[in-house]
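Notes follow once the structure below has been shown.
Missing here: one protein chain of the complex. Every other protein chain is in place.
Naming follows writing order (A and B), and every chain is counted from residue 1.
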Amino acid sequence: MYKYDDYDQQLVDERIEQFRDQVNRRLSGELSEEEFRPLRLMNGVYLQLHAYMLRVAIPYGTMNSAQMRQFAYIARNYDKGYGHFTTRQNIQFNWPKLVDLPDILTELSKVQMHAIQTSGNCIRNTTTDQYAGASFDELEDPRPWCEIIRQWSTMHPEFTYLPRKFKMAVTGAPNDRAAVAIHDIGLRIRRDEQGELGFEVMVGGGLGRTPMIGKTICEFLPKEDLLSYLEAILRVYNQFGRRDNKYKARIKILVHEIGAEKFAELVEKEWEEIRDSALHLPAEEIEEISAHFTPPPFDVLPALSSSFSEKVGQDEKFAYWVQNNVREHKQQGYAIVNISLKPIGGIPGDISHAQMDVVADLADQFSFGEIRSTHEQNLVLAHVKRDDLYAVWLKLDEYGLATPNSGLITDLIACPGLDYCALANSRSIPLAQRISERFGELDRQHEIGKVQVKISGCINACTHHHVGHIGILGVDKKGQEFYQITLGGRADENAKIGKIVGAGLSTDEVVDAVETLINTYLGLRESKEETFLDAFNRVGETPFKEALYGAR
Amino acid sequence: MTKQVITANRLDDGLAVFFDTHANWSASITEAAVVEKGEEADTLLATASNADNQLIVVGPYLIDVDQQGGKITPVRYREQIRTLGPSVRPDLGYQAK
Partner (left out) sequence: MALVKNNLVVKDSWVKVDDEGDLPAGDILVSLTRWTEDRDALLARKGQVGVCLKSDENPEQILQDLSFFQVIALEFPAFTDGRAYSYARLLRERHGYKDELRAVGNVLRDQVLLMHRCGFDAFEIKAPDEKALQIWLDAQKEMTTFYQPTGDGRKTVMSLRQRKRMARGAS
């Protein structure tokens, strides 16, 4: 993975001192809260219901064991012993003191981490496929490109005060696990007719009040032109994006209002001017950054592992876990391990400091010291020998990290909601916990199969509920929590916004409603192979709607 | 008659605090100054929002409360959660004591 050189480190160190000074100026009254707020946000510091919150960037969801241990250290010494992995592959701490934050950032910088641009109306952390570099279906590892974007976007002088926040995602595989179509810019690595690799560029995806799927404005962008093209898009957006209404300020509204074709034209015109500028990426620079992501030194292993097969045969619990949480690796004899942060009845994405240390140890021992965070709020050990899976599982199980529910109904995605978040209208976590408990029984989850439930506590849609197979949005109705259900959304390469199925449901009704939806599916599916989403797409919303609200 | 108190988050550590009868900020809502909604509340909010207080807290605002006996309870559940802590972590926040 990427290692800072002296320049990267110096920038982060300078940024911390700048922030330390900003904090001091706020405390002394030189800066008003109004002036300080955007500055602290640009360094990932929110003020939530109970305390400040720090969002630390995990660039494109890749971290090493030392970084994970540092999170544990911060959780123990500056927070309340835990952290929360977010849907944008970052980690949040819920209780830091403002006066401690510069020191926390110093601790993070010791392991090459920062909180730069994890909030604010600027370019945010670029996200990607959690299986990057390990998955068999990938054309190319997307992470060097994410790193190139990270550097270009870090403290960009022109794009620090955009109309609104700006999020990018990159996928290197045709099976899109990075939800690129619902980002401000989505990049998909693809091949042209000559076999060259480049990017398909999508713009204007996003959820929130006005959910939209991104539109392709460039079918094939040569790699070396990536930064000039991104700069062209951002420059058009910065000048012409709406600033009169916060809810219409995202790039999706601009693209929608002027049309994707017109937008593409503006970008193309701007791009022609800067294509051959200093933004043109020299081959040596691409090579140097890509060299950080060369595959780890894999052992040459046989396709079949007898010790592994033996354990699978002997231990049913282990077999279950393998079936659900372990994925195929491109390297023979290796596997991808999904670490579930969704224990039955637990808080999705939360992890204790002790668990962090365990994951770090496992990464060192079994996965080249590397860990991934996922937009489903889980963790991944990307390169584990099949022979080592049993040992990994034993340790994970001991620490409550081996719930065999990856991709199943209890692998719920939920935002912090009104238990923590100052923007939320309703709670998300208690609902996630109740659904998890309702479906906690393993055989039943397996019977139901793959289905994604995503719960957002407000219309900002942090969990992407619009593109959940079952999406749940919490709203406040005269001081009561209500939940609105959408069905049929998806975030993959066939991304689609789900449909609102009917009137909002009360806290008491909503878990039963999810069960009704699931039972309806089980009743009408053609076979066990037909997933919830497949069945929904075949029969449409009517049977589900009728089951929920009665035939009307 | 709607009763109100003033709440904010403390600048240095971010914790939820309440403007009390001595014009100080208290971590306990039971010590909050309870006022009538309207002129009385607005006057108190002006004091709580003055330059000196901007150095102690962030974003003071009024919330509706029920007052019964010595107990002050916010009307909205958002504010109830702020006086207690996360409902999913009874071991954290003010409720943990």
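The rule is simple: contacts are C-beta pairs under 8 Å (C-beta built on N, C-alpha and C of every residue); 3 or more make two chains touch, one makes a residue touch a chain.
Not measured: the values here are computed from a predicted model.
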Field: Visible contact partners (per top-of-document touch definition) of the missing chain
entry: A
Residue of A:E273, A:E310 or A:E546 touching the missing chain in the full complex: A:E273
Query: Of A:P38, A:G400 or A:G440, which one is in contact with the hidden chain?
result: A:P38
Query: Given the contact definition stated above, which residue among A:K223, A:R243, A:H256 or A:R327 touches the chain not shown here?
result: A:R243
- prompt: If you put the missing chain back, which residues of chain A would it touch?
  reply: 5, 7-8, 10-11, 14-15, 17-18, 21-22, 35, 38-39, 121, 151-152, 154-162, 235, 238-239, 243, 273, 277-279, 282, 284-285, 288
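One rule holds in what follows: only the chains that are shown with their structure count from here on.
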Field: Whole-Å gap between the CA centroids of chain A and chain B
entry: 35
Statement: Within their complex, chain B touches chain A through residues 9, 11-16, 51, 54-55, 58-59, 75-78, 81-82, 85-89, 92-93
- prompt: For the complex, which residues does chain A have touching chain B?
  reply: 26-27, 29, 32-33, 47-52, 80, 95-99, 347, 418-420, 427, 429-430, 433, 479, 481
